[in-house]
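Here the complex is missing a single protein chain, while all its other protein chains stay put.
Up next is chain A:
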Amino acid sequence: MVNLSLGHQFSGPTDPAADAHWPDVRERKGFFTDTSICIGCKACEVACKEWNHNPRDGDLELTAMSYDNTVSLGASTWRHVAFVEQDKERIEVARESGRRLVSLGMPSVRRPQDDAPPGPGASADATGTTDGAPTAYGNVDTTPPDTPEFRWLMASDVCKHCTHAGCLDVCPTGALMRTEFGTVVVQDDVCNGCGTCVAGCPFGVVERRSDGTAAPTTREGERKGEQPDVPKRGVAQKCTLCYDRLLDDETPACAKTCPTTSIKFGDHDDLVTDARERVAQLHAQGMTEARLYGANELDGVGGTGALFLLLDEPEVYGLPPDPRVCTADLPEMAKRAAIATGGMLAAAALAFLGGRR
């Protein structure tokens, strides 16, 4: 489209707030959600709803699929705690996929079973047996053992506040904007609800707020079958990383309320450092399934503002395994569209020149 020097405006590592020409760029803020210590209490969901006055999503239905009745992020749900129960077989698969990740061009992280003190997880996965393995009896280890039979994965998902945010790039009104903290926020008085951002988000986060039900309920009220008042209807809504609280040097509601510090808030660079330390620590304990999500500024979205420590493949938590900001390919799309336009013009010209006979 434009062959100007765009630097890393479309993809690659960059400072998003500086790219947005903020005169006073603040330190980039973000979350680090360490799912290894999430207990699935959903306090973050509640705190988020309370602080942001987000209305009820849906009609208080139970999903009957797990303890997760929130299901997904959406216009009125800006924190979502995923809940997954896994059996022994699936744990082994997760361990193995994490181990492959460690050995994949990451030479500085050694395979934990090579030299790490044998933790409970390491002994279990090294032998492939669950309990009664001879090695487990050989060492007296007082660490509480990882449950080898099954595990529960709990993870509080949130808007990623991408370095290259597809939602923001494709927004036609400028309603989505980059803040001085490097986060992405919808200005609800500007948004006209075109819905392009919904398609633009590779994580399925932002959504246009309807009245929150599949079939609009007409009765007003707070009980089942009734519809509470829905503010900001018809415009795109998503996590703001509590922009209002940030401006007052306050911690976002979810991080503030998290009882296990699974949700950590802070300067983005510090969080990346903390996340790397934490994953190394887990690897040393033999939890090769631990991995970071969003900490790599070379990934398809230029790294995310909200990082995660996961214990399995991202798609197990409903996260895309290889997201790519759509705008990265926009120059090519524009070029192809220009060629196509030229072809259409040529065809029309040919039609008239040939048709003069």
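As a convention for this text, a residue touches a chain if its C-beta (ideal position, glycine included) is under 8 Å from a C-beta of that chain, and two chains touch if they have at least 3 such contacts; residues count from 1.
Just so it is clear, contacts and distances are computed from a predicted model.
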Hidden chain of the complex, named as in its UniProt record, picked from "Response regulator", "Sugar ABC transporter permease", "Polysulfide reductase NrfD" or "histidine kinase": "Polysulfide reductase NrfD"
Contact with the hidden chain (one of A:25, A:46 or A:194): A:194
Residue, one of A:17, A:184, A:263 or A:279, that touches the chain absent here: A:279
Of A:55, A:148, A:166 or A:305, the one touching the omitted chain in the full complex: A:166
Contact with the hidden chain (one of A:225, A:259 or A:342): A:342
Absent chain, residues of chain A that touch it: 1-2, 10, 63-66, 68, 71-72, 82, 84-87, 90, 93, 98, 101-102, 104-106, 108-109, 149-150, 153, 166, 169-175, 190-196, 198-210, 233-236, 276, 279-280, 283, 291-296, 298-301, 304, 310, 312-323, 326-327, 329-330, 332-334, 336-345, 347-352, 354-357
